[in-house]
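Missing here is one protein chain; the remaining ones are kept as they sit in the complex.
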Amino acid sequence: MRWTRKDLLDLQSLSAEEIVTILDTAREFKAVGQRVIKKVPALRGKTVVNLFVEPSTRTRISFELAAQRLSADVINFTAEASSLKKGETLKDTARNLEALNTDFIVIRHSAAGAPHFLSRVLEAHVVNAGDGAHEHPTQGLLDVFTMREKKGRIAGLNVTILGDILYSRVARSNIWALQKLGARVTLCGPPTLVPQTFEPMGCRVTSHLAEAIADADVVNLLRIQHERQRKTMFPSLGEYTSLFGINRERLACMKPDVLIMHPGPINRGVEVDSDVADGSHSVILEQVTNGLAVRMAVLFLINGGKPFAAASPPAEPDLVAQ
Amino acid sequence: MRWTRKDLLDLQSLSAEEIVTILDTAREFKAVGQRVIKKVPALRGKTVVNLFVEPSTRTRISFELAAQRLSADVINFTAEASSLKKGETLKDTARNLEALNTDFIVIRHSAAGAPHFLSRVLEAHVVNAGDGAHEHPTQGLLDVFTMREKKGRIAGLNVTILGDILYSRVARSNIWALQKLGARVTLCGPPTLVPQTFEPMGCRVTSHLAEAIADADVVNLLRIQHERQRKTMFPSLGEYTSLFGINRERLACMKPDVLIMHPGPINRGVEVDSDVADGSHSVILEQVTNGLAVRMAVLFLINGGKPFAAASPPAEPDLVAQ
Partner (left out) sequence: MRWTRKDLLDLQSLSAEEIVTILDTAREFKAVGQRVIKKVPALRGKTVVNLFVEPSTRTRISFELAAQRLSADVINFTAEASSLKKGETLKDTARNLEALNTDFIVIRHSAAGAPHFLSRVLEAHVVNAGDGAHEHPTQGLLDVFTMREKKGRIAGLNVTILGDILYSRVARSNIWALQKLGARVTLCGPPTLVPQTFEPMGCRVTSHLAEAIADADVVNLLRIQHERQRKTMFPSLGEYTSLFGINRERLACMKPDVLIMHPGPINRGVEVDSDVADGSHSVILEQVTNGLAVRMAVLFLINGGKPFAAASPPAEPDLVAQ
């Protein structure tokens, strides 16, 4: 297929075919990361702005490296140091950045819909790096990429998302991508954090861990955001761990080839024990590697790069090392 | 003409011919910003340090992009994280940076004259990115560039600078450049903020808005620095807006082809209404674009680059895309 979108705003609005196109293209970029010279000239002379109004070192670095390896120039713009504090609107900030002939605005913002808003007012490409509790599409894509790489397919997989789902943009992006590609999604966690409102999305919702993990091909653990004060809705950390933390015993109740995933950073001993996080079922670090490949693919495609097909031909000129 | 200066410290000391040389060269670099590959090799292997002792995200990013597009390497050095806090002098900090074989020090500092001081102790090129209430020469240049591009000339223009002029380095740099190039400058604002001391500079000074805008070809609005506590000299924001804020009604009293300018970030509803800021008379975003071109031209010229003439020949080798 040809890629036609100017932006990557969410996974809800993508077709299954579009998602697969990103995954196929990302596979090629993952191979670039194994080379001695890990750079391709695809975005040379382009500028990527990381506009992070909500802080995130990990995601920012992943996008920064993705841009560098495509030979783009990168500008980091964080809210702390910015004129946003002087009362400038997000729209004005973004249009000022665009006026500097920048080509991509990668935005993280605490307000759901901020990337969509920018998409309407900018000609630059907009990439959502996480907007409030709404979506985190490149995280969803890297999760699905990892599952597909390890399991060979998404259709028919049983995927359990475990933890603090209520306000999780990671969960939402996972659910959209997984369902579009034919997986069955189970959501599990304390009842206050996994309300029944997710059932209309087609997910199984349960508070019973044993039920949620028994037939899972993948268990995707969400980070417990314990630095946020949500006392009225959240059990104690100890209580959470005793009920939902994944340890060796609970791993033994899962399928022998189950994948354990986590978007990071992990709280060792809280949502997952070190035994499991560092064990043979865990693909947590590969998710990080795949995130870089997915972000390179997204920047490449929305810039007009030619998608890679499932059975790829020899390296395209754009991917030949500089 | 040949360019002979090692630094760009202020506009007061430049000749009209030098200013025009920067503007002509900037025009070529503006065209670079429209290309698919927005990079030229002019400063490859050179290092630009952004030494920002007073914070400014917008100006820092504009210089950073200017350096990147000239293929220079860029180091950002902000006072917050620096040894300036450990009591090192500005001179020692700058000489240490120079000892790292850096070629350009772009300095913003709260003390007037800091760039001139560095210019005397360094062999590296020094660019003033704003020094206290003294000058902000690249802002003055981009403002004049924008007026000349839109009006075709500066000589004979009536330019009104409106607002908080007393401590404004933007106003001072504008005044020097405009008068050297033959414009007539009017300063307007509350009497406490626009004292009569500017009259010896050859400016008309008035507190009557109607008088200041009636014959203006350009109205350059300065940002109200309401985050600074200057209660004894400044009316309330509401009072300022009611007396000097530019809205649709006041725009209607201006010449039909008046340009509305602002160095940004704008306070919507204070010094300018959104109607006007986003309207057809506003060139506020083009100023941002032109600022990048002007900064590229300045770095290029003080590095010894060959100036571009008014009627430019075909692209010079230095400007051919890498």
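We just call them A and B in the order they show up, numbering each chain from 1.
Rule of thumb we're sticking to: a residue touches a chain if its C-beta (ideal position, glycine included) is under 8 Å from a C-beta of that chain, and two chains touch if they have at least 3 such contacts.
Just so we're clear, the structure is a prediction, and the values are computed from it rather than from any experiment.
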item: Sole contact to the chain not displayed, among A:39, A:91 or A:116; value: A:39
item: Hidden partner chain, touching residue among A:55, A:156, A:182 or A:238; value: A:55
item: In subunit B, positions touching the absent partner; value: 44-47, 73, 75, 77, 81-83, 86-89, 92-93, 95-97, 99-102
item: Interface residues of subunit A (partner: the chain not displayed); value: 33-39, 55, 57-58, 61-62, 64-65, 68-69, 78, 227, 264-268, 285-286, 288-289, 292, 321-322
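Just so it is clear, only the chains that are shown with their structure count from here on.
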item: Geometric centre distance via CA averages, subunit B-subunit A, whole Å; value: 40
